[in-house]
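Only a single protein chain was left out; the remaining protein chains are all shown in position.
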Amino acid sequence: MSSPAGKRAWLLSPFMFLMGVFFMLPLVLIVGYSFMTPQETGGVMMPLTFEAYTKIFYETDFDGKKVFDPSFLLVCWRSVKLAALCTFLCLLAGFPMAYYMATRPPAQRNFWMMLVTIPFWTNLLIRTYAWILILRDGGLINNGLRGLGVLAEDQSISLLYTDFSVGLGLLYSYLPFMVLPIYSNLERMDWKLVEASADLYANRWQTLRRVTIPLCMPGIIAGSILVFIPCIGSYLAPQMLGGATYMMLGTKIESLFGAAKDWPFGSAASVALMATVMIGLMIMSRRGGLKELV
Amino acid sequence: MATKPNDYIPGVASTAWACLAFLYIPLLIVIFFSFNAGSRITVWEGFSLDWYHRAAENEQLVKACINSLIIGVLATIFSTIIALMTAVAMHGNKLGARTQSSTYFMMTLPLLIPEIVIAIASMAFFSIIGLNWFIGDLPLGNVLIAHTVFCIPFAYSPIRARMETLQPSLFEAAADLYATPWQAFRHVTLPLMMPGITSGAMLAFITSIDDFIITQMVAPPGGATLPVYIYSMIRRGITPEINAISTVLLILSIVMVALSYAINQRKA
Partner (left out) sequence: MKLKPLLLAISVVALLSGNAFAAEKKEKLFIYSWDTYKDEELFKRFEKETGVDVESEIYSSNDKMVAKLKSGAAYDIVMPSGPYIPLMAKEGVLMEIPEDLRKHGEGMDASVKAPAYDPEHKYSLPLFYGTTGIAVNTKLMKEDITSWDQYFKRPEGAAKNIGILDDTGTVADILSLYHGKEYCEDNSETFKTMLATLQGQKPFVKIATADGYVERLQAGDVAMQMAWSGDAFIARGENKDIKYIYPKEGVEVWIDNIAIPAKAQNVEAAKKFIEFVMKPENMAQYAEFAGYVPSLTAAKDAMPDEVKNAPEFNIPEGTKAVVQMTCPSKVIKSYEKIWEKVLK
């Protein structure tokens, strides 16, 4: 369009206004809260203090002494570990799926796209609940095994409320977030390069490693970001499938704003979480991939 | 396509089908047990449509569904329109590097910040401004604003992708033919953008109706959406009414998705 830049800029104003007021301001508010003092039943008050940030490393023990306490760092480490593992598993399952979809004839591709998106139309809560029904001690898998005589009547395999079930839940929730960006990247890729590689006597594994994967790196990175970020702050899967016996970052932040009633620490934890994510992203964005996100 | 010798990789097909099965197993279970006569969800006690009747008679459930739909549709409309305006403005890099990159940054940010942080930030913010306005007589203002905001990037992504395939020369041609900017938009841009807009709108809608954490935090009394209502049932156990309502919504959505798929196929 040949309209001058000034006219175009106004088109941006609703977006800028909404995001500025209802997205950026709340985040600024949280940063502000992290420097305040907690009220007894939740909420914040004056005076300003760095107290909340010291809680990331130190705690006041029962005798009133300040001691180094790694428990928050432990929670962070656990969340990062789980999110990384889950991202890796999503990639492991998602890449072949995207690859398969992208190598179908065009008509079938759209059909597969439809198949991948349909589960999204059922609420994630319900789908997660369905996993409870499948995995629990009296659930479909255990009942099935009992029916087949693999398990005795009073035996059961503990599947639910374990690390396994949390991982499975996360994998389930975010697999499509990995598949879709990789697929769209593969679909746009120039497959002639793959043929060329064959002409040069590369076998299919060499082609995959040297040609296909490098070419769809932006898609892989975008997918990894889209999986890693919700995983690291995930709340539903640990709460519903994990039995809540260990804190994750998401549940920890929720509990700081809920049961533990320490909004400043909750805010500081959120700021720490955002900072962690941002640092990770800066590293990733050096390798491209952010452009694939939106 | 068998003509490409090197694109076949063993194990890829079976992984794809396994993933698909993995994605669908819970859905099948939800659907299957919505027809169960008994209330124990894991034990089959015969076929019945009882839960569908009960779901229809459960006022709160129906209300939560209506809330979800109203929010979903409105948030989709607003976020898609805003995303489209933004995409038009951003097209062709004519805004200057700083505006361009800061807009891009703001668009990406909601995807880069964990949802729980957005949820508590919005909760804190809304509790300060104390905004509480109504849609009809439903107190859904807060929820609508929050949803519109986090749906924009989802709507934007396919719209931008489609936009990039359009040649700027098309618009110049329209301008050469003395079309006003609005006419050019209405008769050239919009029709060409339609596939991007539909998929953007769909993504936004899915995102909105599926959201739990943010809605839970910002919803005022009377503003519960379906996910919030479902979560509130969990303590005593979810009844198959939820399976029934999910099945209905699922079938509706499959019909919608299939229709848009069929239309796209015909055009293609």
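In this document, chain identifiers A and B correspond to the written order of the chains, with residue numbering beginning at 1 in each.
Here is the rule we use: contacts are C-beta pairs under 8 Å (C-beta built on N, C-alpha and C of every residue); 3 or more make two chains touch, one makes a residue touch a chain.
Being a predicted model, the structure only gives us computed values, none of them experimental.
Chemist: Under the definition given at the start, what are the shown partners of the omitted chain?
Modeler: Result: the unshown chain touches A, B.
Chemist: State which residues belonging to chain A touch the missing partner chain.
Modeler: 39-43, 59, 61-63, 71-72, 74-75, 136-138, 158, 160-161, 239-240, 243-247, 255, 257-261
Chemist: Please output the residues of chain B touching the missing chain, sorted low to high.
Modeler: Against the left-out chain, chain B lists 42, 60, 66, 69-70, 73-74, 76-77, 123-124, 126-127, 130, 132, 135-138, 190-191, 194, 198, 201, 217, 220-222, 224, 232, 234-238.
Heads up, the rule we're going with is that only the chains that are shown with their structure count from here on.
Chemist: Spell out the part of chain A that touches chain B in their complex, as residue ranges.
Modeler: Residue list for chain A touching chain B: 1-3, 5, 7-9, 11-12, 14-16, 18-19, 22-27, 29-30, 33, 93-94, 96-97, 99-101, 103-107, 110-111, 114-131, 133-134, 136, 138-140, 143, 172, 175-176, 179, 184, 191, 194-195, 197-198, 202, 204-205, 207-208, 225-226, 229-230, 232-233, 235-236, 240, 249-250, 253-254, 257, 263, 266-267, 270, 273-274, 277-278, 281, 290, 293-294.
Chemist: Show which residues of chain B lie in contact with chain A when the two form their complex.
Modeler: Checking each residue of chain B against chain A gives 1, 4-9, 11-13, 15-16, 18-20, 22-27, 29-30, 33, 41-42, 82-83, 85-86, 88-92, 94-96, 99, 103-104, 106-118, 120-125, 128, 145-146, 148-149, 152-153, 156-157, 160-161, 168, 171-172, 175, 181, 184, 202, 206, 209-210, 212-213, 226-227, 230-231, 234, 238, 242-243, 246, 249-250, 253-254, 257-258, 261, 264-265, 268.
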